[in-house]
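After the structure tokens below, expect a handful of questions from me.
Here the complex is missing one protein chain, while the rest keep their positions.
Order as written gives the chain letters A, B and C; numbering starts at 1 within each chain.
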Amino acid sequence: MLLHLLVFAPFVAAILMVLNSKEDFRSATRMAILFAVAFLGLSIALVAGGNIATTPVEWFWIPGCKGPTYYYLYSHGLGAWMVFLSCGLSLVALVSARGLLGMNYRNFAIGIFALMGAMNGTFLAADAVLFFFFFEAMVIPAAVLIASFGGEKRKEAAMTFAIYTLVGSAPMMVALWYLLTIADNSLLLSIALAVQGLPEATQLTLLVCFLLAFIVKTPIFPFHGWQAITYSEAPAPLSAILTGAMSKAGVFGFIAWVLPVFPFNMTEISTMVWLGLASAIYGALMALRARDGKKLLAFSSMSHLGIAVAGVFSLSEAMLPAVLVLLVAHGISAGVQYFLIGVAERMTGTRNIDEMGGLAHKAPAFSFLFGAAGVMALAVPGTAGFVGEFTVLLSLWDLSPFCAGIMGFSMILSAAYVLRFIQKVIFGEAKHECKEGVKVSGLEGVAYGAMLVLLLTFGFHPAFVTDSLHLHDAPATAEQTEESAVADEVVEEEVEEEEEGEVEPLESHIVTSSDIAKLDSSLIQAGFSEEERKELIKQVIETEANIARSTTLALEKQAREETQVRGVEDKDYEINDAEMEGHPATDAAPVNEKEASND
Amino acid sequence: MTNIPLWLIPLFPLLGTIILASIAVASSPNKKGAPEGIVGAIAVLLPAMSFVCVAALASTMPDSGIRETLCNWIDIPLLKVDIGFLFDGLSRIMLLFVTGIGTLIALYSIGYMHGDRGFARFFAYINLFLFSMIVLVLSDNLMLTFLGWEGVGLCSYLLIGFWNKDLKNCKAANKAFIVNRVGDIGFLLGMLCLITIGGAGALNYDLLNQFIQMLIAGGHVELVLPMLSLAAALFFVGCTGKSAQIPLLTWLPDAMAGPTPVSALIHAATMVTSGVYLVARLSNMFVLCPDVLNLILVVGAFTAFWAAFAGLFQNDIKKVLAYSTISQLGYMFMAAGVSAFDASIFHVFTHAFFKASLFLGAGAVIHALAGEQDMRRMGGMIKKTPVTACVMIFAFLAIVGFPGFAGFWSKDLILERIFTNCNWVFTGTWLADGAVPMNKIFYVTGLFTAVITAVYMGRLIIMTFFGEYRGDKETESHIHEAPAVMLIPMVVLTFGSIFAGYLWAESIGITFFADSLAPVLGAAQAFDPARMFNPDMMLEEFIPRVTTHVNPMLFAALGTIAALFGMFVAWKGWGKAHIPSVKGASTAPEGYAKGWTFMWDYVHMFFIKAVLIVAWICDVVVDKVLQAFQWTISAIVSIVGDGATVFQVRKVRLQLTLSLFGVALLVLVVLLTGGLV
Amino acid sequence: MELQPIFIQLLALALFAIGILVAISRRNLFFVLMGIELALNAVNLSFVGFAKTLPDTMSVAGQIIPLFSIAIAAAEACVGFAMVIYIFRNRESIDADTYSDMRG
Partner (left out) sequence: MLALIYFIILAVITLGAAACVLLSRHPLYGGLSLIVSMVSLAGIYGLIGSPFLGVVQVMVYAGAIMMLVTFVIMVLNGARDSKTPMFDKVSLFIIPAVIVLAGLVGFALVRSPLAFDTTTLRGSVALTSKTLFDVAQTGPGYFVLFEILGLLLLSAMVAAVLLAKKRLGSVESENMEDKH
């Protein structure tokens, strides 16, 4: 019921908003905020409630497809938090828009509710077609809102946004259709199985199609053309939702739909990591030069999401919680920054940060919030941003220290542009007259303050966020493991190997450089080429390093209960496990009563 | 032992921060600002309460220290960190002077900041700083230390840019934060190195030490040494950022833009020494990496020398003190580089007193002169402000190492340790077997630096307090002694800078300080690098530590001579010379002095320019190319679209006719393909 | 020679053709509407004609649908003429070719 409500009630709310008259500003705001508070409550219940799923209902048959498409929603930690972001930011956007829009508030609220419903659907859909449906549906209310409430170039921005994102996901639609013609039905697991049976070249093509859609949505480096103009022309509350919740759909897609479906090889992974890092650096550099405050935030958002994507494809064990915390932190902090730059724009009448300044003296309370938000975006320890960035850094370090170094560089740059931003907006001498009567209202201030408090809370106790990933119920997991027998075997082997490594006495495995030299010379005699020898020796050293690592594990064994399982295949498997929790069996009819805990 | 929970110590300043920040925000619309009495009382009392806690704990602490795990912080695969506190000999010393000096300086600030519009805000920042600093030194793992580490950096940023109406201050604050950020990334990556070696448990100091002991016992050091050295080097990068060592030191002179109490507390006494604290805290790890220790030694020596020299050219009274701080920090790192960690902490301790006194005295002078900081416009102040002058002169004697004063004991100790402990080894170079007396080289560097220290400090004292007053006549009439609320902390600190040294006066047999640090640092100090490697493999490559036994009195005499010689030079140079009164606004040095002073700024500028050029390329070239690409595609689409509209005549009837033909065509197709026939 | 179903169909076809011709070739809006009515009638006739070739109950549908179609045609005519009046008021013309607001 919760899931149905979260997806459909926003649309109902949007329709009910029509009942208000356009002229009656007050009743519209009251009604909208009331609805939004209710949705926020629902989303909190969803986050707290753990994994739930609805009963799959057969929706329709797409012509030419082997199996039916289902109306099937489920929630796991990641999706639930994204829903929380979308509901929370929508509420604050509605509060924030009170001071921004006069007469048209009703229409704005209608758009926001429609957008919220579509976003919730995207994050909760368990069926590929349903997911795609909502993924596309998000664009429409967003584009309409930009076109009707945006800045000077709003038409252009809305067109760019809509065309870019829709065209970006068109290849995914084709790929999805193709997959549906060979998959048993449109649920994740059957699609994944269908992909397994395809030749490699086809897999790659399909993968690129899927990746493209999410890359454009996120956006990642070469496909970010729509972002700056859209975020800067959209009204500030909408920009906050776009960057705080909607752009997460891209990263969410990587985690929830790309990683479990496609088998990855090293080239693809490293390509994605490099693309993520490239956009992190590129975004930071562009933000360093940006003059338009909203554009600066847009590029900073791109930088952070680039880091998130790099983290996703690092595929380390810590990846999922790390990226989740980073996304939640970025959603809240970027959101509140957008709201606040919207207030600043209201006060000064300009978006150009060179023309702002001196707000610290004219509006101290606002400046306090602004400075605090900026500092929290810097990933200062104690804020959620730090936990996210550090854990992602850890994941990247696990992949390659060099990548971690690049990410560190982008963190330095982020300090540079955020501080420049703060300095230009609130410090220095005032360069303009503040508009009279524009103040941060009490409710608005409380809303922004609450977001900042939330960031601090998650910073000091990230378990609020990460714990939602552990809430798998045991029977479902067991069922899951039975189904994917192949992956299971791999894991078992790995675990066994690992255990052996821990049990064996350690002294016998210490390889000294002289041993390596001996090995090398004997290999030369055996006639191995230089490359082969290097490879072999590397392997030997790596094995030794693993054993050394297990020494450490023994040291803090009591602290750690989970076994250290390494290797890309089982990482993939773990993601599958986390993401496909609660999916029905592929072959059997998807009505599985056990898992339909919701209805 | 006293039953005070450790978390109370950081809690008080945190409470203070929250209360004062609320007052600051609530009173912001008010023209008069918050009531200074209440704000001042809160701001002083809460740090004082944590000082009391610390003192109570310190007197009853068992030798092994107090450990307390509060709760879990981060718990994800690969990373499990707790919020826990560790109160041992090292954190005791640090906490005592952090909270003690913090309280005194808060008291001083009530007088100094009187009448400022951001009075409550200032004290909120100060309390936040004390909270972060306490967390930094009290935490039992690196992650929590990093929280304090960045927290103090943040407060430093906020306080440097406290008077944010002037963009110059904001720029200095930005510079401080960004330069520190570079170091912080080093810290972060260092932690990652440790995690790679020892798992997330290695972030805990106790577990790290255990782990290292296990490595040594098992003879596995060689296996992890590259990674461990990398970790140590990266941590040292972090230290160079926070403690203003080469090459990340340019921010500290600029940081003098903040209010003077801030300079005293953050940029002299406490925050900048946290790098030294970190090295001492990780001493067990650092001693495993002789290369990194050598690096620290060289960097420390070079920084000490360079900064002392640069201090000679400054005209701004606070800048002189800033360079002096950098130079003293160099001393501390030199001591750490020869693995005399207790000596470096001792110098941190004494330095905190005398440098705080100097800064507070300078603050009183600036206060008396209504904001004038240029020494060329001072002079003869001893008649007008005798107490301040006495305070500064005593502190001056301490910093130059005049026998009996605090600085004498600590500086003397460091120089002695450099001479005795330096185990620099050149392996594989042309110096390999020639016994170059590296210990002597570094000792002489240190001694020479001490002479320069005496010279520039003497210059400062002479230019400020002696001779004729060189400023405006108008301001001269307003010169007054500081109020009591400012004088009391100054006097207390002066007593500290005279007598703090007697905690460890080795020449007269007092080793109280060293004994209290021994449980923490003893193992590392006594560590012999030769032990860590497999004896039969690597022994011949490492010479055992040189422990030359020499007469300590000789060192004391040499140090005294250096101080007296420096003072003599200063007296010769500036005592009688007529210093021209200047009218120009700039206090920056010129000519060759400028080149020397801003040497590292130029180096930084190179990197900044490089980044900006790349950013320019991104903005102007790459972005435009991408836009052109998009534009091309959209242009192609619209051209094709225009082509299609040729068929779109604006006559509905014609369209319908065409569609009729279309229907006919369809029917024909159906007929031909046999749909019906 | 008896009446054949094909005759009915051919009549319907002819009527439909004339209806289309009227609807498209005439520029007067009234004629356009009348042409549409003619074409609709032709379709109805075709329905009934085909219904008569089917056995028993299968023929029911073909005879009921025209009923609905007539009703819909009534509604269409109703709205259509209202629109004609509206447009005529705004434009003072009932020439279909003058209404060329659609832009390509």
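Here is the rule we go by: a residue touches a chain if its C-beta (ideal position, glycine included) is under 8 Å from a C-beta of that chain, and two chains touch if they have at least 3 such contacts.
In this text the structure is predicted, and so the values were computed from the model without any measurement.
Among the chains on display, the ones the left-out chain touches in the entire complex are B, C. On the side of subunit C, touch with the chain left out of the figure occurs at residues 1-11, 13-22, 24-28, 30-31, 33-35, 37-38, 41, 44-45, 48-49, 51-57, 59-60, 63-64, 66-68, 70-79, 81-86, 88-89, 92-95, 97.
For subunit B, the residues in touch with the chain missing from this view are 651, 653-654, 657, 660-661, 663-664, 667-668, 671, 676-677.
The definition used in the following text is that only the chains that are shown with their structure count from here on.
The distance from the centre of subunit A to the centre of subunit C, each centre being the mean of the chain's C-alpha atoms, comes to 57 Å.
The set of subunit C residues touching two or more other chains is empty.
Shared interface positions of subunit B, defined as residues touching 2 or more other chains, are absent. Remark: subunit B residues 645, 648-653, 656-657, 660 touch subunit C in the complex.
Within the complex formed with subunit A, the subunit B residues making contact are 21, 24-25, 28-29, 71-80, 83, 143, 146-147, 149-151, 154, 157, 161, 164-167, 170-171, 173-174, 177-178, 181-182, 185, 188-189, 192, 195-202, 207, 210-211, 214, 218-220, 222-224, 534, 537, 611-612, 614-616, 618-619, 622-623, 626-627, 630.
Within the complex formed with subunit B, the subunit C residues making contact are 20, 24-25, 27, 96-97, 99-100, 102-104.
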